[in-house]
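All protein chains of the complex are present and in place, except for one that has been dropped.
For chain A:
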Amino acid sequence: MSERFVIVGAGECGARAALALREQGFAGAVTLIGAETYLPYERPPLSKQAMAGLETPLPKTIASTERLTEADISFCGGTWVTAIDRPNKRLVLSGEETLGYDRLLLATGCVPRRLPVPGADAASIAYLRTYDDALAIRSRIEGGAHVAIIGGGFIGLELASSARRRGAEVTLIEALPRLLTRGVPESLARRVEDEHRTHGVRMMFGDGIAELRCDAAGTQVVLTSGNEIAADLIVVGIGAVPVTGPAEAAGLVVENGIAVDEMLRTSDPDIFAAGDCCSYPLPIYGGRRVRLESWRNAQDQGNLVARNMMGTNEAIASVPWFWSDQYELTLQITGLVDEGHETVTRALGDGATIHFHLATDGRLVAASGIGPGNAVAKDIRLAEMLIGRGARPDPTALGDAGVRLKGLLAA
(Lines give C-alpha, C1' and ligand atoms only; values in the text may rest on other atoms or scores of the structure.)
Protein backbone atom coordinates (compact mmCIF):
# COMPACT_ATOMS: atom_id res chain seq x y z
CA MET A 1 0.00 0.00 0.00
CA SER A 2 1.29 3.45 -0.85
CA GLU A 3 2.34 5.88 1.85
CA ARG A 4 -0.27 8.32 3.14
CA PHE A 5 0.82 11.84 4.01
CA VAL A 6 -1.76 14.06 5.66
CA ILE A 7 -1.43 17.82 6.03
CA VAL A 8 -3.57 19.59 8.61
CA GLY A 9 -4.01 23.25 7.73
CA ALA A 10 -4.53 24.59 4.21
CA GLY A 11 -3.01 28.05 4.58
CA GLU A 12 0.15 29.18 2.82
CA CYS A 13 2.36 26.61 4.55
CA GLY A 14 0.12 23.55 4.27
CA ALA A 15 -0.84 24.24 0.66
CA ARG A 16 2.77 24.90 -0.31
CA ALA A 17 3.86 21.67 1.38
CA ALA A 18 1.21 19.67 -0.50
CA LEU A 19 2.33 21.07 -3.85
CA ALA A 20 6.00 20.69 -2.94
CA LEU A 21 5.51 16.98 -2.14
CA ARG A 22 4.45 16.45 -5.75
CA GLU A 23 7.15 18.75 -7.14
CA GLN A 24 9.64 16.58 -5.24
CA GLY A 25 8.17 13.43 -6.74
CA PHE A 26 6.27 11.99 -3.78
CA ALA A 27 4.11 9.18 -5.23
CA GLY A 28 1.92 8.29 -2.24
CA ALA A 29 -1.42 9.77 -1.19
CA VAL A 30 -1.59 13.45 -0.15
CA THR A 31 -4.56 14.78 1.81
CA LEU A 32 -4.85 18.47 2.65
CA ILE A 33 -7.31 19.37 5.41
CA GLY A 34 -8.52 22.97 5.84
CA ALA A 35 -10.86 24.39 8.44
CA GLU A 36 -12.19 26.96 5.97
CA THR A 37 -14.38 25.96 3.04
CA TYR A 38 -12.41 28.03 0.51
CA LEU A 39 -9.64 26.61 -1.61
CA PRO A 40 -6.23 27.52 -0.14
CA TYR A 41 -5.75 31.29 -0.55
CA GLU A 42 -3.18 34.01 0.17
CA ARG A 43 -3.69 35.94 3.40
CA PRO A 44 -1.36 38.95 2.96
CA PRO A 45 -3.84 40.91 0.78
CA LEU A 46 -6.61 40.67 3.39
CA SER A 47 -5.40 43.69 5.36
CA LYS A 48 -4.04 45.45 2.26
CA GLN A 49 -5.46 45.51 -1.31
CA ALA A 50 -8.49 43.39 -0.45
CA MET A 51 -9.41 45.82 2.31
CA ALA A 52 -8.46 49.07 0.56
CA GLY A 53 -9.86 48.34 -2.91
CA LEU A 54 -13.28 49.48 -4.02
CA GLU A 55 -14.35 46.14 -5.42
CA THR A 56 -15.31 43.29 -3.15
CA PRO A 57 -12.28 41.02 -3.55
CA LEU A 58 -12.25 37.35 -4.40
CA PRO A 59 -9.87 35.18 -2.40
CA LYS A 60 -6.49 34.95 -4.15
CA THR A 61 -6.25 31.22 -4.63
CA ILE A 62 -2.92 29.42 -4.11
CA ALA A 63 -4.09 26.15 -5.62
CA SER A 64 -7.09 25.99 -7.93
CA THR A 65 -9.29 22.89 -8.19
CA GLU A 66 -7.54 22.08 -11.49
CA ARG A 67 -4.12 22.34 -9.92
CA LEU A 68 -5.12 20.18 -6.96
CA THR A 69 -6.61 17.59 -9.29
CA GLU A 70 -3.59 17.65 -11.55
CA ALA A 71 -1.33 17.14 -8.53
CA ASP A 72 -3.65 14.43 -7.16
CA ILE A 73 -4.04 16.21 -3.83
CA SER A 74 -7.28 15.45 -2.06
CA PHE A 75 -8.50 18.63 -0.41
CA CYS A 76 -10.98 18.45 2.48
CA GLY A 77 -12.30 21.94 3.22
CA GLY A 78 -14.52 22.82 6.17
CA THR A 79 -12.87 20.09 8.19
CA TRP A 80 -10.75 20.19 11.30
CA VAL A 81 -8.96 17.71 13.50
CA THR A 82 -10.43 17.01 16.91
CA ALA A 83 -7.82 14.46 18.03
CA ILE A 84 -4.58 12.82 16.95
CA ASP A 85 -4.48 9.15 17.84
CA ARG A 86 -0.72 8.65 17.75
CA PRO A 87 -0.53 4.96 18.72
CA ASN A 88 -2.85 4.05 15.82
CA LYS A 89 -1.64 6.86 13.54
CA ARG A 90 -5.15 8.11 12.91
CA LEU A 91 -6.78 11.53 12.97
CA VAL A 92 -10.24 12.05 14.34
CA LEU A 93 -11.96 14.68 12.22
CA SER A 94 -14.89 17.01 12.83
CA GLY A 95 -17.85 14.96 11.66
CA GLU A 96 -16.26 12.06 13.55
CA GLU A 97 -14.78 10.11 10.68
CA THR A 98 -11.15 9.08 11.05
CA LEU A 99 -8.22 9.25 8.68
CA GLY A 100 -5.04 7.20 8.84
CA TYR A 101 -1.60 8.64 8.15
CA ASP A 102 1.93 7.41 7.76
CA ARG A 103 3.36 10.89 8.15
CA LEU A 104 1.52 13.92 9.40
CA LEU A 105 2.20 17.62 8.97
CA LEU A 106 0.63 20.10 11.36
CA ALA A 107 0.43 23.48 9.64
CA THR A 108 -2.41 24.72 11.77
CA GLY A 109 -1.39 28.38 11.83
CA CYS A 110 -2.69 30.87 14.35
CA VAL A 111 -5.89 32.43 15.53
CA PRO A 112 -6.21 36.05 16.64
CA ARG A 113 -5.38 36.68 20.28
CA ARG A 114 -8.58 37.63 22.09
CA LEU A 115 -8.58 40.77 24.17
CA PRO A 116 -9.07 39.61 27.78
CA VAL A 117 -11.56 42.26 28.84
CA PRO A 118 -15.34 42.31 29.26
CA GLY A 119 -17.19 42.65 25.98
CA ALA A 120 -14.31 41.53 23.74
CA ASP A 121 -16.10 38.37 22.64
CA ALA A 122 -19.26 40.13 21.46
CA ALA A 123 -20.16 39.23 17.88
CA SER A 124 -19.81 42.85 16.76
CA ILE A 125 -16.13 43.03 17.79
CA ALA A 126 -14.02 42.25 14.75
CA TYR A 127 -10.80 40.25 14.50
CA LEU A 128 -8.91 39.71 11.22
CA ARG A 129 -7.46 36.42 10.12
CA THR A 130 -9.61 34.89 7.39
CA TYR A 131 -11.18 35.95 4.13
CA ASP A 132 -14.59 35.96 5.83
CA ASP A 133 -13.21 38.20 8.60
CA ALA A 134 -11.91 40.57 5.92
CA LEU A 135 -15.26 40.70 4.11
CA ALA A 136 -17.08 41.41 7.37
CA ILE A 137 -14.70 44.24 8.24
CA ARG A 138 -14.60 45.81 4.79
CA SER A 139 -18.39 45.95 4.62
CA ARG A 140 -18.28 48.17 7.72
CA ILE A 141 -15.48 50.62 6.86
CA GLU A 142 -17.30 52.60 4.19
CA GLY A 143 -16.56 56.33 4.08
CA GLY A 144 -17.57 58.30 7.14
CA ALA A 145 -17.58 55.34 9.53
CA HIS A 146 -15.41 55.65 12.62
CA VAL A 147 -13.18 52.65 13.14
CA ALA A 148 -11.38 52.07 16.44
CA ILE A 149 -8.41 49.77 16.02
CA ILE A 150 -6.93 48.20 19.12
CA GLY A 151 -3.27 47.31 18.70
CA GLY A 152 -0.41 49.09 16.94
CA GLY A 153 1.10 46.05 15.26
CA PHE A 154 1.13 45.20 11.56
CA ILE A 155 -2.47 44.04 11.30
CA GLY A 156 -3.77 47.16 13.03
CA LEU A 157 -1.56 49.50 11.01
CA GLU A 158 -2.30 47.94 7.63
CA LEU A 159 -5.99 48.03 8.48
CA ALA A 160 -5.67 51.69 9.49
CA SER A 161 -4.02 52.48 6.16
CA SER A 162 -6.70 50.59 4.19
CA ALA A 163 -9.55 52.12 6.19
CA ARG A 164 -8.22 55.64 5.54
CA ARG A 165 -8.07 54.86 1.82
CA ARG A 166 -11.72 53.90 1.97
CA GLY A 167 -12.49 57.21 3.69
CA ALA A 168 -13.17 55.97 7.21
CA GLU A 169 -12.11 57.88 10.32
CA VAL A 170 -9.57 55.87 12.31
CA THR A 171 -8.50 55.91 15.94
CA LEU A 172 -5.66 53.55 16.77
CA ILE A 173 -5.13 52.58 20.40
CA GLU A 174 -1.84 51.09 21.58
CA ALA A 175 -1.19 50.14 25.19
CA LEU A 176 2.58 50.63 24.90
CA PRO A 177 4.31 53.99 24.32
CA ARG A 178 4.98 53.35 20.62
CA LEU A 179 3.99 51.30 17.58
CA LEU A 180 5.54 48.01 16.48
CA THR A 181 7.40 47.18 19.67
CA ARG A 182 8.08 43.61 18.57
CA GLY A 183 11.03 43.26 16.20
CA VAL A 184 11.01 46.73 14.64
CA PRO A 185 13.61 49.39 15.55
CA GLU A 186 12.22 52.53 17.13
CA SER A 187 13.27 54.87 14.33
CA LEU A 188 11.28 52.87 11.76
CA ALA A 189 8.30 52.71 14.11
CA ARG A 190 8.44 56.52 14.45
CA ARG A 191 8.52 56.90 10.68
CA VAL A 192 5.44 54.69 10.43
CA GLU A 193 3.75 56.70 13.16
CA ASP A 194 4.45 59.98 11.30
CA GLU A 195 3.01 58.51 8.12
CA HIS A 196 -0.21 57.55 9.87
CA ARG A 197 -0.53 60.99 11.46
CA THR A 198 0.02 62.60 8.06
CA HIS A 199 -2.84 60.49 6.76
CA GLY A 200 -5.13 61.60 9.55
CA VAL A 201 -5.09 58.61 11.88
CA ARG A 202 -5.67 59.58 15.48
CA MET A 203 -3.28 57.66 17.72
CA MET A 204 -3.44 57.04 21.45
CA PHE A 205 -0.53 55.47 23.31
CA GLY A 206 0.05 54.14 26.79
CA ASP A 207 -3.56 53.50 27.65
CA GLY A 208 -4.94 50.02 28.22
CA ILE A 209 -8.41 48.71 27.45
CA ALA A 210 -10.79 48.22 30.38
CA GLU A 211 -13.90 47.15 28.51
CA LEU A 212 -15.59 47.03 25.13
CA ARG A 213 -19.20 48.05 25.35
CA CYS A 214 -21.98 47.38 22.88
CA ASP A 215 -25.35 48.73 23.86
CA ALA A 216 -28.26 50.69 22.47
CA ALA A 217 -26.06 53.80 22.47
CA GLY A 218 -23.58 52.11 20.10
CA THR A 219 -20.12 50.65 20.53
CA GLN A 220 -17.50 52.14 22.83
CA VAL A 221 -13.96 51.38 23.86
CA VAL A 222 -13.48 52.11 27.55
CA LEU A 223 -9.84 52.83 28.39
CA THR A 224 -8.17 52.15 31.73
CA SER A 225 -7.76 55.90 32.12
CA GLY A 226 -11.55 56.14 32.07
CA ASN A 227 -11.71 57.77 28.62
CA GLU A 228 -14.33 56.41 26.26
CA ILE A 229 -14.13 56.26 22.49
CA ALA A 230 -17.32 55.75 20.52
CA ALA A 231 -16.89 53.87 17.24
CA ASP A 232 -19.00 52.30 14.52
CA LEU A 233 -16.61 49.39 14.38
CA ILE A 234 -14.02 48.05 16.81
CA VAL A 235 -11.26 45.84 15.40
CA VAL A 236 -8.86 44.05 17.72
CA GLY A 237 -5.37 43.33 16.36
CA ILE A 238 -3.22 42.39 19.32
CA GLY A 239 -1.35 39.45 17.87
CA ALA A 240 -2.03 35.82 17.22
CA VAL A 241 -1.71 32.58 19.13
CA PRO A 242 -0.62 29.30 17.57
CA VAL A 243 -3.19 26.54 17.16
CA THR A 244 -1.76 23.72 19.25
CA GLY A 245 -4.81 22.09 20.87
CA PRO A 246 -4.82 18.66 19.22
CA ALA A 247 -0.99 18.50 19.27
CA GLU A 248 -0.90 19.25 22.98
CA ALA A 249 -3.70 16.79 23.76
CA ALA A 250 -1.75 14.13 21.86
CA GLY A 251 1.26 14.73 24.11
CA LEU A 252 3.52 16.49 21.62
CA VAL A 253 5.92 19.00 23.12
CA VAL A 254 4.50 22.52 22.90
CA GLU A 255 6.70 25.50 23.69
CA ASN A 256 5.36 28.78 22.29
CA GLY A 257 3.88 26.71 19.46
CA ILE A 258 4.43 23.09 18.53
CA ALA A 259 8.11 22.52 19.25
CA VAL A 260 10.12 21.15 16.34
CA ASP A 261 13.82 20.59 15.70
CA GLU A 262 15.82 22.23 12.92
CA MET A 263 14.34 19.67 10.49
CA LEU A 264 10.78 20.59 11.54
CA ARG A 265 10.19 17.27 13.32
CA THR A 266 8.04 17.26 16.44
CA SER A 267 8.71 15.01 19.42
CA ASP A 268 6.96 12.23 17.40
CA PRO A 269 9.18 11.12 14.49
CA ASP A 270 6.20 10.72 12.14
CA ILE A 271 4.70 14.12 12.89
CA PHE A 272 6.09 17.37 11.54
CA ALA A 273 4.98 20.95 12.14
CA ALA A 274 5.67 24.08 10.10
CA GLY A 275 4.67 27.69 9.61
CA ASP A 276 3.06 30.03 12.16
CA CYS A 277 2.11 27.20 14.53
CA CYS A 278 5.61 25.92 15.30
CA SER A 279 8.60 27.11 17.27
CA TYR A 280 11.97 26.09 15.93
CA PRO A 281 15.67 26.66 16.56
CA LEU A 282 17.41 29.02 14.16
CA PRO A 283 20.95 27.78 13.53
CA ILE A 284 22.21 31.20 12.43
CA TYR A 285 21.38 32.60 15.89
CA GLY A 286 23.00 29.79 17.85
CA GLY A 287 19.85 27.70 17.93
CA ARG A 288 17.66 30.42 19.44
CA ARG A 289 14.07 29.16 19.43
CA VAL A 290 11.67 31.38 17.52
CA ARG A 291 8.15 31.25 16.18
CA LEU A 292 7.58 33.43 13.14
CA GLU A 293 4.28 34.57 11.73
CA SER A 294 5.17 35.51 8.21
CA TRP A 295 4.22 34.59 4.70
CA ARG A 296 7.77 33.88 3.57
CA ASN A 297 8.42 31.66 6.59
CA ALA A 298 5.27 29.70 5.78
CA GLN A 299 6.46 29.21 2.20
CA ASP A 300 10.03 28.31 3.07
CA GLN A 301 9.00 25.87 5.77
CA GLY A 302 6.28 24.37 3.55
CA ASN A 303 8.91 23.58 0.94
CA LEU A 304 11.43 22.31 3.47
CA VAL A 305 9.03 20.16 5.44
CA ALA A 306 7.84 18.44 2.24
CA ARG A 307 11.41 17.39 1.52
CA ASN A 308 11.98 16.27 5.09
CA MET A 309 8.76 14.25 5.22
CA MET A 310 10.24 12.37 2.27
CA GLY A 311 13.40 11.72 4.27
CA THR A 312 15.79 14.45 3.15
CA ASN A 313 16.68 15.48 6.74
CA GLU A 314 17.65 19.00 5.77
CA ALA A 315 18.10 21.68 8.44
CA ILE A 316 16.50 25.11 8.24
CA ALA A 317 18.89 27.55 6.60
CA SER A 318 16.55 30.41 5.77
CA VAL A 319 16.81 33.86 7.32
CA PRO A 320 13.63 35.49 8.68
CA TRP A 321 12.09 38.05 6.32
CA PHE A 322 8.83 39.94 6.18
CA TRP A 323 7.27 43.03 4.72
CA SER A 324 4.42 45.41 5.40
CA ASP A 325 2.66 47.88 3.10
CA GLN A 326 1.12 51.04 4.53
CA TYR A 327 0.01 53.91 2.27
CA GLU A 328 2.82 54.30 -0.28
CA LEU A 329 5.46 52.97 2.11
CA THR A 330 6.87 49.49 2.29
CA LEU A 331 8.81 48.22 5.26
CA GLN A 332 11.00 45.14 4.99
CA ILE A 333 12.94 43.43 7.76
CA THR A 334 15.29 40.49 7.53
CA GLY A 335 16.99 38.71 10.43
CA LEU A 336 16.25 39.33 14.09
CA VAL A 337 16.66 42.99 15.04
CA ASP A 338 17.01 42.30 18.76
CA GLU A 339 20.21 40.29 18.11
CA GLY A 340 21.92 43.54 17.14
CA HIS A 341 24.04 45.74 19.41
CA GLU A 342 25.13 48.41 16.96
CA THR A 343 23.23 50.02 14.10
CA VAL A 344 24.63 51.46 10.88
CA THR A 345 22.30 53.52 8.71
CA ARG A 346 22.37 53.81 4.93
CA ALA A 347 20.32 56.57 3.30
CA LEU A 348 19.21 55.42 -0.16
CA GLY A 349 17.69 58.75 -1.18
CA ASP A 350 14.04 59.49 -1.93
CA GLY A 351 13.23 58.94 1.74
CA ALA A 352 14.36 55.33 1.74
CA THR A 353 16.51 54.20 4.66
CA ILE A 354 18.07 50.93 5.74
CA HIS A 355 19.44 50.11 9.18
CA PHE A 356 22.02 47.35 9.43
CA HIS A 357 22.08 45.65 12.82
CA LEU A 358 25.43 44.21 13.89
CA ALA A 359 26.24 41.84 16.75
CA THR A 360 29.10 42.57 19.16
CA ASP A 361 31.39 40.33 17.08
CA GLY A 362 30.61 42.33 13.94
CA ARG A 363 28.28 39.79 12.34
CA LEU A 364 25.35 41.25 10.42
CA VAL A 365 22.28 39.88 12.24
CA ALA A 366 19.44 41.96 10.79
CA ALA A 367 18.55 44.72 8.37
CA SER A 368 15.43 46.86 8.52
CA GLY A 369 14.35 49.25 5.83
CA ILE A 370 11.53 51.57 4.92
CA GLY A 371 10.84 53.61 1.83
CA PRO A 372 8.43 54.39 -0.97
CA GLY A 373 7.37 51.46 -3.13
CA ASN A 374 9.96 48.73 -3.17
CA ALA A 375 12.95 51.05 -2.82
CA VAL A 376 14.59 49.01 -0.06
CA ALA A 377 13.85 45.55 -1.48
CA LYS A 378 17.07 44.91 -3.37
CA ASP A 379 19.37 45.86 -0.52
CA ILE A 380 17.30 44.04 2.09
CA ARG A 381 17.53 40.91 -0.05
CA LEU A 382 21.30 41.27 -0.27
CA ALA A 383 21.46 41.83 3.49
CA GLU A 384 19.50 38.62 3.93
CA MET A 385 22.15 36.76 1.96
CA LEU A 386 24.94 38.37 3.98
CA ILE A 387 23.20 37.36 7.21
CA GLY A 388 22.77 33.79 5.94
CA ARG A 389 26.50 33.58 5.29
CA GLY A 390 27.42 34.89 8.74
CA ALA A 391 29.20 37.82 7.09
CA ARG A 392 30.99 40.55 9.05
CA PRO A 393 30.79 43.44 6.57
CA ASP A 394 32.77 46.62 7.09
CA PRO A 395 30.39 49.02 8.89
CA THR A 396 31.73 52.01 6.93
CA ALA A 397 30.87 50.28 3.67
CA LEU A 398 27.41 49.39 4.96
CA GLY A 399 26.73 53.03 5.76
CA ASP A 400 27.93 54.32 2.39
CA ALA A 401 25.19 54.25 -0.26
CA GLY A 402 27.92 54.53 -2.90
CA VAL A 403 29.18 51.03 -2.03
CA ARG A 404 27.22 48.26 -3.76
CA LEU A 405 26.10 45.64 -1.26
CA LYS A 406 26.51 43.02 -3.95
CA GLY A 407 30.23 43.74 -3.86
CA LEU A 408 30.26 42.93 -0.11
CA LEU A 409 28.61 39.60 -0.86
CA ALA A 410 31.51 38.62 -3.09
CA ALA A 411 34.06 39.60 -0.42
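Quick note on the criterion: a contact is a pair of C-beta atoms (placed from the backbone, for glycine too) under 8 Å apart; a residue touches a chain by one contact, two chains touch by 3 or more; residues count from 1.
Going forward, contacts and distances are computed from a predicted model.
Only one of "Imidazole glycerol phosphate synthase subunit HisH", "Anti-anti-sigma factor", "Rieske family ferredoxin" or "Fumarate hydratase C-terminal domain-containing protein" fits the UniProt record of the hidden chain, and that name is "Rieske family ferredoxin". Contact with the chain not shown here comes from a single listed residue; of A:S47, A:T130, A:T266 or A:Q299, that residue is A:Q299. Interface note: of A:V6, A:L19, A:I137 or A:V365, the residue touching the hidden chain in the full complex is A:L19. Of the candidate positions A:L106, A:A168 or A:A375, contact with the unshown chain belongs to A:A375. On the side of chain A, touch with the chain left out of the figure occurs at residues 16, 19, 42, 62, 295-296, 299, 303, 323, 330, 373-375, 377-378, 381-382, 404, 406.
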